[in-house]
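Contents: one structure, followed by commentary.
Every protein chain but one is kept in place in this view of the complex.
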Amino acid sequence: MSIVTRRGFVGLAGLAAAGLSRSAATQQSPSSGQDRSRAPRDTARARDLSDDELEAMFRRCSNTGKWGADDELGTLNYVTAAKRIAAAQLVRTGEVVSLGRDISQTASKVDPSPAKLMITFGNGPGISDYFAMAPHGMTITHLDSLAHFSFNDTLYNGRKRSATMTSGGAQWGSIFALRQGIFTRGVLLDVAAARGVPWYESNEYVTVADFEAAEKRQNVRVSSGDALLVRTGMERMEQERGIQDTYPRAGFHAECAEWMHEREVAIYGGDCIEKLPYPSERFPSAMHMMALVSMGLPILDWPALTALAATCARESRWDFLLTTAPMRLPGGTSAPVNPLCLF
Amino acid sequence: MSIVTRRGFVGLAGLAAAGLSRSAATQQSPSSGQDRSRAPRDTARARDLSDDELEAMFRRCSNTGKWGADDELGTLNYVTAAKRIAAAQLVRTGEVVSLGRDISQTASKVDPSPAKLMITFGNGPGISDYFAMAPHGMTITHLDSLAHFSFNDTLYNGRKRSATMTSGGAQWGSIFALRQGIFTRGVLLDVAAARGVPWYESNEYVTVADFEAAEKRQNVRVSSGDALLVRTGMERMEQERGIQDTYPRAGFHAECAEWMHEREVAIYGGDCIEKLPYPSERFPSAMHMMALVSMGLPILDWPALTALAATCARESRWDFLLTTAPMRLPGGTSAPVNPLCLF
Amino acid sequence: MSIVTRRGFVGLAGLAAAGLSRSAATQQSPSSGQDRSRAPRDTARARDLSDDELEAMFRRCSNTGKWGADDELGTLNYVTAAKRIAAAQLVRTGEVVSLGRDISQTASKVDPSPAKLMITFGNGPGISDYFAMAPHGMTITHLDSLAHFSFNDTLYNGRKRSATMTSGGAQWGSIFALRQGIFTRGVLLDVAAARGVPWYESNEYVTVADFEAAEKRQNVRVSSGDALLVRTGMERMEQERGIQDTYPRAGFHAECAEWMHEREVAIYGGDCIEKLPYPSERFPSAMHMMALVSMGLPILDWPALTALAATCARESRWDFLLTTAPMRLPGGTSAPVNPLCLF
Partner (left out) sequence: MSIVTRRGFVGLAGLAAAGLSRSAATQQSPSSGQDRSRAPRDTARARDLSDDELEAMFRRCSNTGKWGADDELGTLNYVTAAKRIAAAQLVRTGEVVSLGRDISQTASKVDPSPAKLMITFGNGPGISDYFAMAPHGMTITHLDSLAHFSFNDTLYNGRKRSATMTSGGAQWGSIFALRQGIFTRGVLLDVAAARGVPWYESNEYVTVADFEAAEKRQNVRVSSGDALLVRTGMERMEQERGIQDTYPRAGFHAECAEWMHEREVAIYGGDCIEKLPYPSERFPSAMHMMALVSMGLPILDWPALTALAATCARESRWDFLLTTAPMRLPGGTSAPVNPLCLF
């Protein structure tokens, strides 16, 4: 299927999904603290796909078997040694930008159960600590493992979720599979700047047209093995309007996942994921499901992009070295990370 | 003071500290689960320094005020933009080696309270988790913040520990201060290989002579801003003999800290720290105290070095790019990390 | 159905369940750390029931709707005000026996992830702590809420588990439902003493005949609203033989649950639950499922009975006041308790 054909059915006038059944109420985003089923569902800037269209897309994007039946790396396979060497060559000024958000211990409406740190009692010269966290949601910059999402009890590469999960961890596709880390070219697409808006409003889709407009404006092209970062201006919006609800939020139309599939993106991160709530019963977390389950594309969730965008604009360059590595925790569905970008 | 003079008082015949008072019993390493006060204290390969000699060394190595009264970066100030650019140039084959150890959820004699991961219940397509850990000791590869140790209630750069610590975190010198991460040249000194032994025995000091013998053998020189990694063969010893007690263990003589001070090392990591137990009342964790408190040199604690040493030997090169970044957790005295080395 | 009839099909020669499918492997007891599917399954002293026989018993014992469609108290409804008044009259010598086991922070083969307590740092005159635990399994004396077990996605009183559970707690049937606590007559049946054995061996069923032999020997009768405690000598066995595996263990034949149903027992506790592993695919935790799901009978799991049995024997009385109350934690499927018995 060509991009043209695929884009053909994504028009500018969105159509809200209707007739959602009660079962959607239980498809609440983990740790969100807010109810997906009661959130406004109207969308703007692209046509909502039907569940059948989404499922067809899900099947088109599948990398099942592509790197072998036991592959747990997914699209990180696109990051070759040559890609790493080239990425290192992007370090020209030595400037560093961290993409991690500061981890808060204060509860908020999108983070009712924040990380907890304790300094433990001690009499000697050393002093130690203990911390606990649930590294998902819009709270902590984290890397999602491929086992974080399923579709019909199936994980990436055809594994059964029910046979993989235990109370103590995922036996396959966990964050441990990503233990060699990420070291590749990063590309920031500032779609808010490309549209000339300070931020996307909460009912708006980000579309493939937005990606390509940003590529054109920035004179950059996303290529195989890249870490793609997308900025819709969410941080600036929250600076001005205060912390936003989990639902609704601007985010990707599912076609964006297919575009990443075609461009062979290795990993995605941004200030949005799918449009929330996503107008689908079968794919309530469309981007998570297309990326993690179908493509095997790990997600760098909830990075800070403001400093990065400022540096890119100042330096007039939109690619850089991006590197991070999750802690080697067998079984985890995610890990907190603090990715570094080097210019 | 010259290295020659300093080395003059470090002889080959160690002398165990005598007359330890009961108070030493409480200077147990955090989370060790074993008692420092009852461990064998004999040392070999260098003379034990007196507490007064150690305190004099502590004062000679001090970087207090060197980078300003508010500095929290310590020796990471040696990592300049130029150093980062040069480090990136070391990426020639694109090979990656991770230095993180696998995080265990199983208790052991050196880790009575291991990390705990839980997959949390969910009905939807996503599945999430929660974890808790105390990232110190010989269990999890971690980065020690400068506030992890004190001497006479004083932290690095003259801050008072009692005014800095709260139950919820360190108000200064925490792991958050290191949020821009590490991106610099790494150098591995394989002192076990240089001595021609499979590993150091548990009563042996690692000395400056060992460092310099390894430099000579490897034809490499540790320079300003480097990440220094030292391998005594502990992992191989544990493969053959099984997991070792916390005490005794081979480790650095305090003179090694002063050598790092003179070479302007930015960060240290290795399969040992100070000799354990360190034969001193005043400096029961000599290396931690010299490095973290006096010099402001962060410690990469408990890395895995076996794969790294094998790669270095195969490639006949002992320097590489080393990069990592702690999660941005305000107040933490440490953070789990998974550093990457690129060749 | 009469007891005679029911007992008719429970013979003395047990027959191990055969042909267990692979699915049993996932029916591992929570937090057990050992694998049910590979444990020896032979039984002694009673005939194994078929799954159909068990399901028929499950339906005979059902209290669904008995106390109203919204009832969350189950058999605690048998504890009337008159029962409490009578129970208080049992306090004659003022002697107190605690049934709680000491909570361990040390991992063991039946408790790979024990409770964790931390004293938190503080500068003032007060000192505080933090603790975490998973209060199930053979580790901590705890009270199981009715929502702790399900059968075919159904909880006590016909509620659907899938509609009741969230990652943050059970919305119905949680330990919070038992917040008014237990204050009733306790009766200890020392079935080991009645049989004249120091303990039951690990393949033996406890049967209704054992209950009635103990009643006869002790000259006591279990009656409506009682807290029933049963002692098979497990603690003494572990004192002599060391800590035992999770599987196999002596425990109840399912007929014991039906006997409790007929006697209107309000709550059960003992040094055993069902025989482990229970020889059934459909009812892998037969006693938990009969009691919690069918009858709505809460379980006091893993009490210490040695001191209680000694006191009963010394005083030649086997009934006493038993009281405890779980912390008021909405959503919990259990809570640690320390029940008191007063003589």
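For clarity, chains are labelled A, B and C in written order, and residue numbers in each chain start from 1.
We adopt the following convention: a residue touches a chain if its C-beta (ideal position, glycine included) is under 8 Å from a C-beta of that chain, and two chains touch if they have at least 3 such contacts.
Computed from a prediction, not measured in an experiment: that's the story for all the values here.
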Contact partner of the left-out chain, one of C:Gly74, C:Gly233 or C:Gly332: C:Gly332
Of B:Leu73, B:Leu90, B:Ala107 or B:Ile127, the residue in touch with the unshown chain: B:Ile127
Chain B, residues in touch with the chain not shown (by the definition above): 26, 30-31, 113, 118-122, 127, 130, 132, 162-163, 167-168
Residues from chain A at the interface with the omitted partner, ascending: 105-107, 112-113, 116, 120-123, 128, 132, 162, 165-167
Chain C, residues in touch with the chain not shown (by the definition above): 26-31, 80-85, 87-89, 91-96, 98, 100-103, 105, 115, 117-120, 122-136, 140-141, 147-151, 161, 165-170, 176, 179-181, 183, 284-285, 288-289, 321, 323-334, 336-340, 342
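Note that only the chains that are shown with their structure count from here on.
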Homomeric contact chain B-chain C: same or different residue positions, threshold half: same
Approximate Å spacing (C-alpha centroids) for the pair chain A, chain C: 46
Residue numbers of chain C (touch at least two other chains): 113, 120-122, 132, 162, 167
